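Of the protein chains in this complex, one is absent; all others appear in place.
Chains here go by letter, A, B, C, D and E, matching the order in which they are written, and residues are numbered from 1 within each.
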């Protein structure tokens, strides 16, 4: 078994998926931004609590899902037919979950991971003036459905 | 003290930096992809060990640094005047470090964080066929120099 | 009835269209640039009447139709399978009509509106050195066909 | 006097601005989305009044200001060093005002007009399911400052 | 017979392909970068022979295939479902071959030509510090398959 994105000589390629059927596929990813107690407090109780902060991050995440083939050299250009990005303020910072859906030829795990990552970066961009140590953690796929490999849920992940 | 990206009503804005001086600024960020021992082994000793894998990720990271104002809604359009992305295979996966340099009006911390994140996503994209649990961790700024706030090194970070 | 782009908590999302059938859909939009009599005269009878002006605007409009999912955060990535942009010099400035066609899962009204708007902005960009008051007006969908909601023509609009 | 974007043969070109000085420049543009009384009512008093609607449009406008050289063929690649987009719900729909600032070689009137137009299109995208006649009106520059031609305010425009 | 991209008045348009069937289509293009014997020697036997040079060009070519509708005004937005770019160092410089595959409504000849051209430009970018005369040559389609016009091989081209 070898890396599917490399040919026999180790050269990168975009894997040919023309023979795959367009079917409904979905992927959900999660991750978290850690930031200081002061920032968390301000996100919850400031004079303008949160304001547009979570909206900006949500939109950045949705837009990033659509930019995946531009960002990842070997990703396919596919239709993006549904996307949600949810952010929740916690005691440690902000938790992020993104779900992307398509009716096309490849899975959308990378689109979901990209949405979570960029939403997290957008949060960091907005809070870095208050906490320069803000950081992004544990970006991972937690579930996928559809496609040849079928449904999968990451072991140990809450539903 | 409030979020600089929000006005008094909590509305997002791109902060005005026209009064800032263009000076040489630099930022370094780090992060890591975790993946299975099997993938690590293949990255080290396969029949085509690594092949283009690290090159693809390196280039994805450099390109992403340049895409930062497209990805992050409130980021400024600035010149990107230098960028390096280094990847090292470890026992746990791949460690990533990116340094971005500019001679412009804002810091480039977000450019460095974006480079690390997208380089990590590119690694995950290439190994996900072998390990669907591959994930991105601990993306953070470790050092910056230049600009009004001067030099900074993240406490506890190796040099 | 609520905004389809908002969930129950008012959070933006990209509406899931995976269950929609790919069918042929079309949308036509119109709008107008108003500019001074002097600019209109020059567009008609200058030493190089018009030159590339209308071609530049036409191409900007066609390109913009393709950029719709990048510009509008909640728009889907779909195929764009046909586009025309027509510009007509009138006594008041330039009238613009764009028609976009697709064989995909969503309507293309936003693609047509985006084509008209950006074609108009391109005209303004080229004439603003002669008339800084040039402006964009009445950008609206005038007809659509295909999709679940079927054909529609804007009341009172000439055919 | 001829179109500055055309050479003597009428061919489009990007005007050479290398000899211009980088100075602080600002431009403000306005426009309006017209939509039905029902949509206005829902924007004001629905169960989730507005939700992210205005935030999505604001961010789309800010992002579009940065995309101006991609959208308008003859526009220069310049730094965008500040941007605000404000939306106000009125009896007729939504009024939009955008201000863009730069410390670079050209004015930013087109950036401000593009921000208003795309913010308006984003509003239309979100309300079109409730009102397919929603439309964009009166997109114009209302003020500019800086650069060789100095300050200007559109006659008859409220401050 | 006239240019299909022009209407009866000579105005550019994106040809309507909504009536075409999505089928598997493929196109292969070739071209060459010419550069000095010194650069060729360095690509073959330097202290870090080639390093990432060919990988950078390969990835630039794959990415460019995906950017075709952004670069070419009248090109359609279609799915890109497979892409390979191969580079070979020769006595005269670097030979490039790209193959692009899709299961969509139009041929991918332009995608293959764009991949070869941009891969070649990326090579020139990397060697221009050593040889400012490096240049791009003979970019042409050598074979296509699928679609209404069926299979074709360029006369006189080696298989």
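Here is the rule we go by: contacts are C-beta pairs under 8 Å (C-beta built on N, C-alpha and C of every residue); 3 or more make two chains touch, one makes a residue touch a chain.
Everything numeric in this text was worked out from a predicted model, so none of it was measured.
Peer 1: In the whole complex, what residues of subunit C lie against the chain that is missing from view?
Peer 2: Residues of subunit C in contact with the hidden chain: 52, 55-56, 58-60, 63.
Peer 1: Residue by residue, what part of subunit D touches the chain that was omitted?
Peer 2: For subunit D, the residues touching the absent chain are 7, 11-19, 69-70, 73-74, 76-79, 104-105.
Peer 1: What is the set of subunit B residues that contact the non-displayed chain in the whole complex?
Peer 2: On the side of subunit B, residues 24, 55, 58-59, 62-63, 65-67, 78-86, 101-103 touch the unshown chain.
Convention: only the chains that are shown with their structure count from here on.
Peer 1: Name the chain pair with more contacting C-beta pairs, choosing from A-D and A-E.
Peer 2: A-E
Peer 1: Using the average of all C-alpha atoms in each chain as its centre, how far is it in Å between subunit A and subunit C?
Peer 2: It comes to 31 Å between the two C-alpha centres.
Peer 1: Which residues of subunit A are in contact with two or more other chains?
Peer 2: Each of 11-12, 52, 55-56, 58-60, 63, 67, 70, 73-74, 78-79 in subunit A touches at least two other chains.
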